[in-house]
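Worksheet: one structure, shown below.
FYI, not all chains are in this one, though none of them got moved.
Letters are used for the chains, namely A, B and C, taken in the order the chains are written, and counting of residues starts over at 1 for each.
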Amino acid sequence: MPEECILLAHGDGGALTHRLVQEIFLRHFDHPALRDLTDAALLHLPEGRLAMTTDTFVVKPLFFPGGDIGKLAVAGTVNDLAVSGARPLYLTAAFILEEGFPLADLEQVVASLARTAREAGVAVVAGDTKVVERGCGDGVYINTTGAGVVPAGRDLGYHRIMPGDAVIVNGTIGDHGLAILSKRAGIEFDTPVESDCAPMNGLTDMLLERFAEAVRFMRDPTRGGVATTLNEVAQSTGLNIILEEQALPVREEVQGAAELLGLDPLYLANEGKVLIVAAPEAVEEILTTLRRHPLGLNAAAIGRVEAGTGVGRGPGQGAGQRTGQGSGQGAGRGRVFLRTPLGGHRIVDMLAGDPLPRIC
Amino acid sequence: MCLAAPSRITAIQEGGFLAEVESFGNKRTVGLTLVPEAKVGDYVLVHAGFAVQILDEEAALDSLKAWEEILAAAKGGA
Amino acid sequence: MHKEILKRFRDPELGRQMAEQVRERLDRLTDRLGRRVNVMEFCGTHTAAISRTGIRELLKPHVHLMSGPGCPVCVSDYVDIDRVIALAGMSGAIIATFGDMMKVPGSRTTLLEEKARGADVRVVFSSLDALAIARENADRAVIFVGVGFETTAPTAAVTVEQAVQEGRDNFFLYSLHKITPPAMMALLPDRDLQVDGILLPGHVSLITGRGYWDFLSRDLALPGVVAGFELLELLSAVDALASSLLEERCAVINAYGRAVREEGNLSALDALARCFDLQEGHWRGLGIVPASALKLKPELAPWDAEVRFPLENRPAAPPKGCLCGEILKGKKTPFDCPLFASRCEPARPVGPCMVSHEGTCATYYRYERFIR
């Protein structure tokens, strides 16, 4: 048994690096551009605008109910392309391995990443492996960068959001965040909740093919949850968003666990959810369409867009004004509110600080 | 002042110091020292990792009934 | 089963009906008094629940729901936070504490920043987790910074007893635990406040029992209601208080019967009596309050972080402009603070009331900032 775990030499670019690449990476990723291990992949790109996005995955634990870091690394990046209206085509995958990381775990992560990429219909076309000393990493970190193409005729963005538009989500919120939290050191508890982690490009592409006009904007509410993502929308557009507390799809297990830990599902991360801002007249049809897709069974309209309290509407001004101001103060900018069942309102803010479990 | 969430005791560990509790499918282990009289099946309030009180279901139902009656009366009276 | 009960406790339709009735009673009171009635919710969890459910907004025209000093994190004084931070700097030490304590500003820094700079500070959910850390790090000093009122203090007490029983000599409690009545006695007689009635902390009460609060009616002639935390529980508690005031009954009523007994939790009260002595305590806002702090008894000195790691007593000035003190007393609201939502916000709190999720400033920031 020569080595069962990652050694520093696996990252020095020499013989062990080559073996690792051959015996683990190339065995799972099969694309002509990868096979020669040249410096860059040379690829064909169909007509349309190029879409690019990058994300690094540092999730803890690496394996969690409903997924693992490999699956997440594909879903996260594919989803960022998908919600931008793009068809994801290519992924690069870069690994930071910590000395001592078990090779068996690496192989499991790589296999999962490859499987998810196949399911999403994207090809891993370039990669990189670095090994850092023990105590300078945490098992494995993965960066995936995605490239895709936005077909002609698609135009999503803040600039298309209007007062009166509806806010839709394709299913229950907070599942991923809670599933991860339940495995975090010092908080462990058993939960039936699984991460919703999944590539959504199939769902978004279907939606955009049918509702190119009615869908104004999409975004995946990942870190910071639905609350933070909608605050970004409100701040960037200068429009208010009013959520209906009773309309929010939250699994009762998530609600229960969140109360146990003193958390709010609105701030828990999602990895298979998309927030859709759509024309009000299309809402019912969009919901019907979503609910026919496996990733949209619990789709719901959760709120609406209203005129903001003052200046700063439109993406240009919104963005300009935002720079260097920090969050949350100043008058006349878009806000997110939640209407309670009783009819009262409360603010829904951005996440501020890690959602630590607390006693009070 | 103090968050506390209701959970059902599903098991009590040997010695009675710890119990498994369940709440909406979520399971945790909590300290049982502060409610030594608790039994499996009891609902308890959990605070800071300890069960701190046994919930009185009858009292809860009584409250509900009282409210409903009062509100019904008020409505009737209005 | 309990699931069903909870659902009905949160039923919006029942809530609306109950709110209607409360409003009606409160308006009658207003007519009688010639002003809105002042009700203080002592407990921070109540503060958060009243804001989150929208009750505060809904009842604003009918009652002034004042927020009291009932957040144990918020009332921890700079002096104590600075000491905890000094302990975090001891080589080899592990500090374990609840999440909210991480961001409380001492006079210069927070535990969160000290952690970023290399201190070993761990967030735990329970004192039991801290004891487990001590077991796993037998060669390091593990200091659990316990904070909380009567609800939480018993959990620290039995954990120390467990450590004693195990012979675990590297586990220490730094007790910032406090009891609530002395603070009420220091606060409520204040003429400026004009408190007409008080919503009593439900989870403190499940330890102490309802009877614990009889001093309110007896000594201060104030009516009180022990309240739960669900929509209907909150409304019915306000309703009960309004009824008492209308009927000029001055008693302490238990409106959280599913959890609170007359005599409280005797096991927990025993644990408190076994482990702690009452000493004077530093309360942010209230200053030094006699016989309000729970400190380990002398026979538990080997497990008392304050005894084992004595520190100089360096007074520290509170941050300029912070109104926490006044807000904790209920005399000011966060909207009166010039720093609120400008220099002071949950991501970078100036005062402790902006730190804890149930701190008054943080609650108003989160739920009420633009709703006035």
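The rule we apply is simple: a contact is a pair of C-beta atoms (placed from the backbone, for glycine too) under 8 Å apart; a residue touches a chain by one contact, two chains touch by 3 or more.
Small disclaimer: the values here were computed from a predicted structure and weren't measured.
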Checklist entry - What copy formula describes every protein chain in this structure file? => result A x2, B x2, C x2
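One rule holds in what follows: only the chains that are shown with their structure count from here on.
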Item to check | Interchain centroid distance [CA atoms averaged], subunit B/subunit C, Å | outcome: 21
Next on the checklist: Please tell me the distance, in whole Å, between the geometric centres of subunit A and subunit B computed from their C-alpha atoms.
Outcome noted: 37
Next on the checklist: At least two partner chains per residue is the criterion; list those residues in subunit C.
Outcome noted: 3, 44-45, 71-72, 98, 125, 129, 148, 152, 358
Checklist entry - What are the residues of subunit B that contact at least two other chains? => result 1-3, 24, 47-48
Checklist entry - Which residues, counting only subunit C, touch subunit A once they are in their complex? => result 3, 10, 12, 15-16, 19, 44-45, 51-58, 71-73, 98-100, 102-103, 122-125, 129, 148, 152, 231, 341-342, 345-347, 356-358, 365-371
Checklist outcome for this item: Residue set of subunit A touching subunit C in the complex reads 186-187, 246, 252, 261-262, 309, 327-329, 335, 337, 339-347, 349, 352-353, 356-360
Checklist entry - Within the complex, which stretch of subunit B touches subunit A? => result 1-3, 5, 7, 23-28, 46-48
